[in-house]
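Okay, here's the structure, questions in a sec.
With one protein chain withheld, the remaining protein chains of the complex are depicted in position.
The chains carry the letters A and B, assigned in the order they are written, with residues numbered from 1 in each.
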Amino acid sequence: MSPRLRWRKFVSGFMLTMTGVCALVSVSMLFFILGYLVYHGGTSISWNFFTKLPTPVGETGGGMANAIVGSGKLLLLATIFGVPIGFLGAIYLAEFSGGTTAFIVRYAADLLNGVPSIVIGIFAYSLVVLPFKHFSTLAGGFALGLIMIPITLRSTEEFLRAVPNALREASMALGASKTKTIASVIVPAAYRGILTAILLAFARVAGETAPLLFTAFGNSFWSAGWNQPTASLPAMIYTYALTPYDDWHRQAWAAGLVLLGLILIINIVARAILSRGIAVPRS
Amino acid sequence: MKRLAGLLLVVLAVAGVLWADSALSINGAGATFPYPMYSKWFDEYHKKNTNLQINYQSIGSGGGIKQITEGTVDFGATDGPMNDEQLKAYSDKHGSGILHFPTVLGADVPAYNIPGVSAELNFTPEALAGIFLGKITKWNDPAIAGANKGVSLPANDIVVVHRSDGSGTTYIWTDYLSKISDEWKAKVGKGTSVNWPVGLGAKGNEVVAGTIKNTPNSFGYVELIYVIQNQMAYGRVRNSSGAFIKANLASVTAAAAGAAKNMPDDFRVSITDAPGKTAYPISSFTWLLVPAKFSDATKRDAIKGFVKWMLADGQNYTEALSYAKLPQEVVTKELKALNNVQ
Partner (left out) sequence: MATTTTTVPSAGPIAGSRSFLARLREGDEIARMITFLFAASVVLVTVLLVFELWRDSVLPRHKFGFNFFRTSVWDPVFDQFGALPFIYGTLLTATISLVIAVPLGIGAAIFLAELAPARISDTLEFFIDLLAAVPSVIYGILGVFIVIPLMRDYIQPGLKKSLGFLPLFQGPAYGFGFLTAGAVLAIMIIPYIISVSREVLLSVPRDQREAALSLGSTRWEATWKVVVPFARGGILGSIFLALARALGETIAVTMVIGNQPIIRASLFSSGYSIAAIIANELTEATSNLHYQSLIELGLVLFLLTFVLNGLARLLIVATSQRGAGMGHA
């Protein structure tokens, strides 16, 4: 073996090990956070946590049932509003548009992505809260949906573009229309990536607090329907963590743990249920 | 799959409509400082009146003022009284005024973390102003040492900590400093956010407390509840009568009692540096903002009923949560003012 080859092999082994280190570092940060939450908040997780309303400080037996349901409703609205826009917009960018339009839309999405979430909250406030003079779950869902759009759009577009042209041409050659090609060939081929993008956007908005302050507002009681203020897990965490009471701190960590747990479950379930469709064999 | 989605949507829509509560729902927004107290009160009151749900969210005093002016909530709460500009904005928009009702008292205390010093320090007004102006930079400065004979203070740099977010706590502190220091008044002034000459900004009372606890040689102002709950060292401040007073529930209520005589009828008053031998000089009210005129009579009666209860039974819950109660003089005045809510 020549010395040069020995060196290249060494570099190869070294760099690949380093990538392993990078992965290890990234994952261990998550486990550290999880560990912290479990250690500090684990004791507060109980049946009460999932079924009871919040109680004032000092009283035991309270929970965050309304916040869990509230977060669920908000995320549902956000997904219904944000994902179609991002997804269909990305289809336009990847399949139909010319260079200039694509450039403008992409740029706009990147700009929207960089807006601080509190500014999105104020924007949603002036559009959906002020005209009706009350806070609502709808307004919160709208604000969160806005945040989901750019992530979904940009990522989906990347994955649509990653589908090899050969597939498109083959489909065209078989006489399929553009629409059919997209629906039956391209999207299923890019499925994995698109799902990843949506779940990433979902995870992002699940933890957002600032946009909800002026839209969903918060509620110490159950929130009926879609037109009333509602509690949410991130807002409860924010409020409780910044008080001086140990009991409320523990509940805040517990809420963080529950939030992450729910996202993990949704991630797993979504991938399990929705990973049908033809997939380009994984390289 | 499509049918399932359609069915789901129908179920959700129907659920949204049917699941309506029969209880009366009232929303309030505002100050973070009294949040634990208010959440206790509204919970107790709800137990006594199960058909009434008062939902209070602490989005900040400024937020409370803004939202009650916009009309998105039924009442507000603030740590700093509304100024004339804000009152005018409200009355211009609604055609009637808004009333302030003090609920409890709070106090800002000077908290510190000096390695090796466990004694309770005395702070003169000049020392406080000097530290926050950046003119007094070391712990063993004569301005501090002079009031603490017998305590050996190290020659370390003081790490000043203040609030980064706009808050009533800052308003109280800067209001006091403006009263006792002309230089502070001219250079910095008072407000919920100011241009601090020195110091780190930390977000929220809890983070300020945490920062002081974790940073040696640090010094900052924190709400009384937080130092009590976090078991931190805090000092005494010299009041207008010359006595060094430590902040506790009694000395804070005494400040309000001292100021009660000259209190304006609308309760918009600063009680920092209040007269009275036992008064703690950096105390303050926190207020509920109640519209003078309600279009909805049931909401009006509900809120009036709550305020009445709050002034009577409610005051008995304050001590357990380390809030200072209102002195009787103020309570009587408020009950009278309640009649102005129509």
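Just so it is clear, a contact is a pair of C-beta atoms (placed from the backbone, for glycine too) under 8 Å apart; a residue touches a chain by one contact, two chains touch by 3 or more.
Small disclaimer: the values here were computed from a predicted structure and weren't measured.
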| item | value |
| --- | --- |
| Sole residue of B:Leu200, B:Ala243, B:Met263 or B:Ala292 that reaches the chain not shown, by the stated touch rule | B:Leu200 |
| Sole residue of B:Asn122, B:Ser167 or B:Asn205 that reaches the chain not shown, by the stated touch rule | B:Ser167 |
| Candidate in contact with the missing chain, chosen from A:Val38, A:Val69 or A:Leu112 | A:Leu112 |
| Per the touch definition above, residue among B:Gly28, B:Gly60 or B:Pro291 touching the missing chain | B:Gly60 |
| Subunit A, residues in touch with the chain not shown (by the definition above) | 8-9, 11-13, 15-16, 18-23, 25-27, 29-31, 33-34, 36-37, 84-86, 88-99, 101, 103-120, 122-123, 126, 146, 149-151, 153-155, 158-159, 161-165, 168-169, 172, 177-179, 182, 190, 192-193, 196-197, 199-200, 203-204, 206-210, 213, 233-234, 237-238, 241-242, 253, 256, 259-260, 263-264, 267-268, 280-283 |
| Positions on subunit B contacted by the hidden chain, ascending | 59-63, 66, 83, 85, 159, 164-167, 188-196, 199-203, 207, 210-211, 214-215 |
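The rule we apply is simple: only the chains that are shown with their structure count from here on.
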| item | value |
| --- | --- |
| Footprint of subunit A on subunit B - complex, ascending | 12, 15-17, 19-21, 23, 25, 27, 29, 32, 35-36, 39-40, 42-44, 53, 55-59, 63, 70-73, 203-207, 209, 225-226, 228-230, 320-321 |
| Partner subunit B, residues of subunit A touching it in the complex | 54-59, 76, 129-130, 133-135, 213-214, 217-222, 224-229, 239, 241-246 |
